[in-house]
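A protein chain is absent from this complex, but the other protein chains hold their places.
Up next, subunit A:
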Amino acid sequence: MTDRLLPAGFAELEPFAGTWCLATETERYARRMASSMEEMRTFYDAFFPRLEEAVAHCDTFPLDALPEDARRLLQLVYSLVMVSMSIEIFHQPKAVDAADAEIERVREPVP
């Protein structure tokens, strides 16, 4: 028995799974806003080099029939997309010049 959350080949990302496997954009955006740049940088540096493999792994299943661990891996990819905005562009959690503007994603495709 194991309590791993992600597919076996992605063991080194397990420490991030508890924090960043989030089903909705609203949760991912909130987590980004609540994270320090250092936390996001650690996640980005660990995951970005394996991103291509992660997408390829998810693609070995039909999108509407992903096993649990692959579904969580895909959520982790969405979180990396979210975090990349802060890491690659803004160098701060929130978009530069966005102040307290808010846009809520009310509906999104699943998964």
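Following the convention adopted for this analysis, a residue touches a chain if its C-beta (ideal position, glycine included) is under 8 Å from a C-beta of that chain, and two chains touch if they have at least 3 such contacts; residues count from 1.
Throughout what follows, contacts and distances are computed from a predicted model.
Undergrad: Name the absent chain by its UniProt protein name; which of "L-lactate dehydrogenase complex protein LldF", "Ferredoxin", "Septum site-determining protein MinD" or "Aromatic ring-hydroxylating dioxygenase subunit alpha" is it?
TA: The chain we cannot see is, by its UniProt record, "Aromatic ring-hydroxylating dioxygenase subunit alpha".
Undergrad: Since one chain has been left out of the picture, which residues of subunit A touch it in the full complex?
TA: Against the left-out chain, subunit A lists 25, 48, 51-52, 55, 58-59, 61-63, 66, 74, 77-78, 80-82, 84-85, 88-90, 94-109, 111.
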